[in-house]
Structures are given as C-alpha cells and as structure tokens.
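Shown next, in structure tokens, is the structure this report addresses.
The full complex has more chains than appear here; those shown keep their coordinates.
Chain lettering (A and B) follows the sequence in which the chains are written, and residue indices restart at 1 in each chain.
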C-alpha cells in the first residue's frame, strides 16, 4: 500500500502537476514493478466500478478507466457492462487509438474515445470517469453554471465548462462520443480542469489516481445537488472563491483514503447481497 | 437463452438501425416454437414486474403485459396483485376483448383495457406498462410538457401527449380506464408514440419487447426527474432535438441487455430478502 502511493507521488512529481500529495510517502520502500502496479490498478478499477454504482453516480451505464503504469499510452477499462457487475475478467486494455489489445470477443464501450483523447492531452490524468450523474445532468442542459458551493467540491475551482455536441458534431448526432474527433473536442473543452459537463448526457471527471477520480465524481454529484437546493431557496448564494476552492481541493485529495475506506466496505457489502443470484 | 441472444444480434445486424428487437426472430438459430417463446415471455414478465417495483416505477399498483407470440390477439398479465409479489402462477391470458382464457378464480386488474386497446391498434407493440411513476405524475397534472432532456430518454422524441380523462369520459369518472371506450381513447392519444401521460393518474409506456418497455418506463421516470430539476434551476434549457432523440432512442434500445443484467440481479437480490416472510 505504501509502495503504491510512492509511485503515484513520483509520477505526479515528474508530470509537474502535483495535486496528488500523499501523506505517507516512503522514500525507502521496496520498489514495485510496473506489472505489480498495473495489477493493483486493475483491482482498484473493479472496486471503483462498484463504488460508483453504490454511491449513485452510475446506473446501468457509465464507465471508469485507468492509465497503465507499465505503458502510459495504454489504458484499462471494462468491456461493455453495467459497472456494478464488472469483475477483473471484464477489464480490457486499449491503446490510445482505442484498439483493444486482447479483446477475446468482449464488446467495447461505444464511447471509449472519451478516455483515449483525454489521456493523450493530459499526462497528469491517471483515471477518467464518464457518467450520467443525476444531479449534474440538469446543469449540463441549463445555462445556469455549476460552481463550487461545498468545500468538498473545491476541485471544481470556479465555473465548470459545458460540452455542446452540436458545436463539434452538428445538429444530427446521436449524442454519443463515438469517434476520435468528438473525443478530442470534449478533451479540449475539459482543458486543464477536473470536470466537463456534457449537454443532455452527463459529465466526465478526471483524477490523478482512481481514488481521486472517484472522489471528484462523487462530490461533483453532491455539489450539483447542493447548488440546486441553494438556488431553490431563492436568496443570494456565496460560492467558494478561486483560492478557497483550489486550497481545499488539494487538501481533500490528500484525505481521499478516509472516504475510500467506507465506500469500499459499503460497495463490498452491497455486492455480497447480490452474490447469491 | 443463448438462442434468443443470437436472434437479437442477427436482427440488429440485418436491420442496420433497427428499433424492433423482438425476441422471436430466429433466422439461422435453431427454431423455437411459439409455445417456447411464450414460456420465455411469461418468465420475463414475472421478472419485469419485480424490476419495475425494485426501480421505483411501480408501488403496490401498476401492471405490465406482454403480447402472446402464439396468438398475437392474446396477451399475458398478472392477476390483480402488487407487482413485487407476482409469480408465474399469477399470470393470466386475455383475448383483446379482455376476457380471461382460464381465470381459475383469479381477480383481474380493473384497467386491463389499457392493454387490449393499445395492442389492437399498435401491432408493433409487444409489451405495455401502466404505472403511477412518481416523477411523471406532476407533468401529467401540469401544463408544462414532458420533453427529452437526457439522451437516455430519446424515445420520448419531442413532447409527450397528456390524456385528460374528462375529454373522453366527462367530469364525473373515477379516473380509471375501466372500459373499452376509455382504453381506445387512451390508445388514440398515445398514437405512434412510446409514452402517454394520464392526468392525475400516471402514464402508459410501450415497447417492442418486455425489455425495451421496461427501459422506456424507467428512463421516462428518470427524465421527468431531470427535467423537473432543470426547471428548478431557473435558466434556459436545451432539450434534445428530434433527430438527436430518435437516433439515441434507437441506439439505447439496442443496448437494453446492459442495464437489464443489473436490474435483474438487483430485483432477484431484493426478492430473496423477502423470501423468508
């Protein structure tokens, strides 16, 4: 466990965009191979699928990927399957042209281009989540901006961009990010941010690790709910300013193991109830 | 089970962008008798009752039917019972005059005319769901139209019609579709669409299979919730246009097995918890 954090920390340091700062980063921990690291990432990816379902960020749709440690131009993601049911055997490896390395007949997600195009332009990003996060969709369809109202969503910093697929794909798409051009346009709209809304569809959220991506996805949903509720009250709202948001965003990323511990247990508990089926 | 999936894939491949994915369509697969098909439809019907309850579309009321493969002028539906408790032994067969074939003393739903009258005029429809879908009822009672705001509800296409029972039955009904005339009026309001709202009551949703009817019912509820939340934000809303809605509606119907897999497991898991009672 200690080892893994060190690797992430090292990688974040190299990439220069260090929002991930782990507390207990042993310098003199035994080295871990990239193969070991990828095995751990795949295990976390399976768990993250279950957590996102258990926390209500995804339903039968939505997906999460992680970059390969061994080959940073590859990424791991499930075959086309409901997140709550994903197991290690469902995890496929893709290159950044979205070609599966060893598909074994497994079906790919139609929108895997979301993942590849962001990994190409954001070397700091290690994990990406695309979902139909229910409290977030209304903000994507409205001209009312999503902004950080809770300190738990400081990572939103200020106003979250909205991707309008008509700008990139015209007025007659099927709304899906089903090719590289649309994926690249989405990545461009995300820019250096953490979250991009997708009009009439959902959002895409990134992190420097699986855990922080999950933290960001869950609290984007929470923040959308809170902002919506605050708007309903009808008064004047005070949002986090840029400094407050940036500072607490970094702080919360460092504390990710605290909620992860309970999310993990709750997801495993729920999964166990389903096991008999 | 394998056989059926083969059929689905074959048909989807042939039709290009087929929305019609009926289970009884063997081309190269070993032939399945109409009796076998009906046995499978009844099994799916029982499961669909549990799924609709588990997903919050129905409570103690509401019902789902499926057309008979052997006799397309007959349909199957449960006796009058809460959907979560329906078992194969509760399933009754009716002709399109709503006469039970072999009632064995079982009580009929009062509103079975919803089903017969739609089956009469919509040969493409294989399954029908009537429910008091909670996020949908407010749209039926309000003059604010239900429209597709999420790509998961593309099947709504544009504005969903509202059935006002006073137009067909006068101002002194008991609100129920308790005869053929009211059923026919409801079917006429549905027209070629997928969903019709019923003022002060709920909605009726159709599909080309049990699975797609369930998909439509669940995401009609989801879309109503999302549109309501977007309206609360107070800004300008962008809905799906007609092409976007039609294209993604057809696409989602083809992906119905993905959410169905998790809905099925969740419904079975919940049912198991109740079994000891």
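By our rule, contacts are C-beta pairs under 8 Å (C-beta built on N, C-alpha and C of every residue); 3 or more make two chains touch, one makes a residue touch a chain.
All values reported here derive from a predicted model rather than from experimental measurement.
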| item | value |
| --- | --- |
| Number of identical chains forming the whole complex, with 2 shown | 4 |
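Here is the rule we use: only the chains that are shown with their structure count from here on.
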| item | value |
| --- | --- |
| Contacting residues of chain B [partner chain A, same complex] | 148-152, 154, 222, 225-226, 229-230, 232-241, 243-244, 247-248, 251, 255, 258-266, 268-269, 272-273 |
| Partner chain B, residues of chain A touching it in the complex | 53, 59-61, 80-82, 84-85, 132, 134-135, 137-139, 141-144, 164, 171-176, 199-201, 228, 231-232, 273-274, 276-277 |
